[in-house]
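A single protein chain has been omitted; all remaining protein chains appear in their positions.
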Amino acid sequence: MKYLTEFRNNDLVQKLFHEIRQITTRPWAMMEVCGGQTHSIIRNGIDQLLPPEIELIHGPGCPVCVTPLETIDKALAIASQPNVIFCSFGDMLRVPGSDRDLFAVKSQGGDIRIVYSPLDALKVARDNPDKQVVFFGIGFETTAPANAQAVVVAKKQGLKNFSMLVSHVLVPPAIEALMQSPTCRVQAFLAAGHVCSVMGYWQYEPLAEKYHVPIVVTGFEPLDVLNGIYHTVLQLESGRHEVENAYSRAVQREGNLPAQKVMQEVFEVCDRTWRGIGMIPQSGWQLNAAYRDLDAAIRFQVGDIRTQESSICRSGDVLQGLIKPHQCPAFGKECTPSKPLGATMVSSEGACAAYYNYGRFIEHEQVAP
Amino acid sequence: MIDFDNWVCPLPLRDYPYIVMGHGGGGKLSNDLVEYLFVPAFHNPMLSSLADGAALSVGGQRLAFSTDSYVVRPLFFPGGSIADLAINGTVNDLAMLGATPLFLSVGMILEEGLPMNTLGSLVDLLAAAARTANVQVVTGDTKVVDRGHGDQIYINTSGVGLIPAGIDIAPQNARPGDKILVSGTIGDHGMAIMSVREGLEFESPIRSDSAPLNGLVADMLQCSTAIHVLRDPTRGGVASSLNEIAKSAGVGIALDERQFPVRPEVAAACELLGMDPLYVANEGKLLAIVAPEDAEAILEVMHQHPLGQDAALIGEVVSEHRGKVTARTGIGGTRIVAMQIGEQLPRIC
Partner (left out) sequence: MCLGVPGQIKEVYEIDGVRMGKVNFSGIVKEVCLEYVPEANVGDYTIVHVGFAITRLDEESALETLKMFEELGVLEEELYPDQPSAE
């Protein structure tokens, strides 16, 4: 598979591990922002093969994990209404709301459909003119152009039965919030490759400068991740703090201008609560005035939602890199992928799920032979 | 009557007051239903062995008995149909006990409005599949439900076969040192279905691998008396089957990712949908756990059979991490191959 296989070449991977070991002289803690990167690291065992001085702190780059509890509860309320077809990406279906998840709503008769793309949801709306079709528009900046496009097309085609429940989150304000936290141990960031394909990386330059942290744009295949780590260690060891691009085949400094244009047309910046972290100002996108009539939260007036987070869930601490998943007392006991307490255990990219599923915490059970 | 309030076991079923789709996915939720609902209710040693079929002693002979229901949508897909699955599925369950499959029943639940032509095609396909598998359909049943209550057609097949003397094949027999073989490429069937559902076009379409494995198993049994476990990795894929076996036998399993046979188009489809071939259903493949000294010979015999040409040695049974399955990753790390929870959902993010 072109552009995939070459970047999984084991000989080159081992070479990079060797080089990283050669240049690392001191402990360094770096954060990979993107859940897809966390997934790749844990699934391939990259963290196991790095020199012990290098610590990878898993960041809050999982849009499924950070969607605010209130928004999940709104989704559940909308999806439960008769005459609604609720379309969503697969990962969202098992995210726990205050008292249930979308799967449970489906089992009680809610018409919930998994879609691969927001364009599929538009098709559902065209095919079902007598129903209200709602699309759960979550994601980081990578997914925003697609969601923006769906909204633009819906308006242009006069699809009156289509609306979107929007919960977009932005990376740079999150990095800023993390760096301002007094308990932050992060010394460098591996920036999310595909977010940067869309947004470019110029937004990170003031952050690198202000907080003296190297920020290296990093991809997802083993070679790409190691390339990002390698250049990050080079900077840390030599005391530099610059923004560098280690995913040059897919990212340019200015990003994708046509995509940015459509997002500006449809969205406006807003304050956003990140589940488990709290409110980060100006860290989200919502539909702007021109497209607000397609906002499902307004159309369905899902009113006073009283949220109830699990009292023992420590997703927030995991998302901020303060603890590793297996350090949470509920990990593997009250909280497992089949009965998750928080979103980090549900999403396939959530750090807790990755740790559990790929066994960063192997419990040697006494199984009777 | 199950007293839900006084269970002492960990609470998986209590978290779901209703059946959800995941309960049919072949992963942990399905197993929870079996372990916490069915086994306690029916309570006998033959059921508790939890193989895909039951091995029963009747009048001095050993009878294999198995049942399977088919609800797949779409009814027809590249490489097969619900009819092929229905016959081959039960034939394979019997073969996995080491039995010679002999007789099948076919029960159908038809939805009012199903075109007679469709039914006719499916019945022809059932007959053809039975002939290919060398079994006879000897009894059956048909019911019709109101339009809107049945999703066109559901098929159940049950089957019986005879287990020759001296054959003892069961999940509990896996022991440390055994080698694990797979008869061919993994993930074909599940991705064939997924691609029709997701509207993926293919230059060469992914075809389901639905096939009767009794011929291949017979060849393997002729070659070696040290085949300890056979399993056809259907729903939940290779990962779920091996996890079940590891747990049943109280052993660990260590796989090598570099050895998994996967067709390039299946690998590409999995990339696109964010799925892992290890968890995708197969309908014409088997896993064999065999004594190490016979592994090469059995592999050779498999390669000679049309259904085993891509057979590979993918791992071994170990005494570490009992009950768990691990895999060496392509770059030399180790990861756990965990039990799937419900059904595998296409990952997008």
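First chain written, first letter: the chains are A and B, and each begins at residue 1.
Keep this in mind: contacts are C-beta pairs under 8 Å (C-beta built on N, C-alpha and C of every residue); 3 or more make two chains touch, one makes a residue touch a chain.
Only a predicted model underlies this, so the values are computations on that prediction, with no experimental measurement involved.
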For a quick check of understanding: of B:195, B:234 or B:248, which residue touches the chain that isn't displayed? B:195
Which of A:132, A:149 or A:286 touches the chain that is not shown? A:149
Selected residue (touches chain absent from view) among B:71, B:162 or B:272: B:272
Which of A:81, A:117, A:288 or A:310 contacts the chain that the document leaves out: A:117
Chain not shown: contacting residue from A:45, A:68, A:96 or A:139: A:139
In the full complex, which bits of subunit A touch the chain not displayed? Write them out. 1-4, 6-7, 12, 14-19, 22, 34-36, 61-63, 89, 116-120, 139-140, 142-143, 145-146, 149, 153, 156-157, 192-195, 197-198, 220, 223, 227, 248-251, 256, 258-259, 262, 349
State which residues belonging to subunit B touch the missing partner chain. 195, 199-204, 264-265, 267-269, 271-272, 274, 347-349
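As a convention for this text, only the chains that are shown with their structure count from here on.
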Taking each chain's centre as the mean position of its Cα atoms, how many Å separate subunit A from subunit B? 34
Using the touch rule from the top, collect the residues of subunit A that touch subunit B in their complex. 1, 4, 8, 10, 13-14, 35-36, 42-46, 48-49, 62-64, 89-91, 93-94, 103-104, 106-108, 114, 116, 139, 143, 222, 337-339, 347-349, 356-359, 362, 364-369
Subunit A touches which residues of subunit B in the complex? 11-12, 15-16, 18-22, 28-29, 198, 247, 249-251, 264, 267-268, 271, 273-274, 320-324, 326, 329-336, 338, 341-342, 345-349
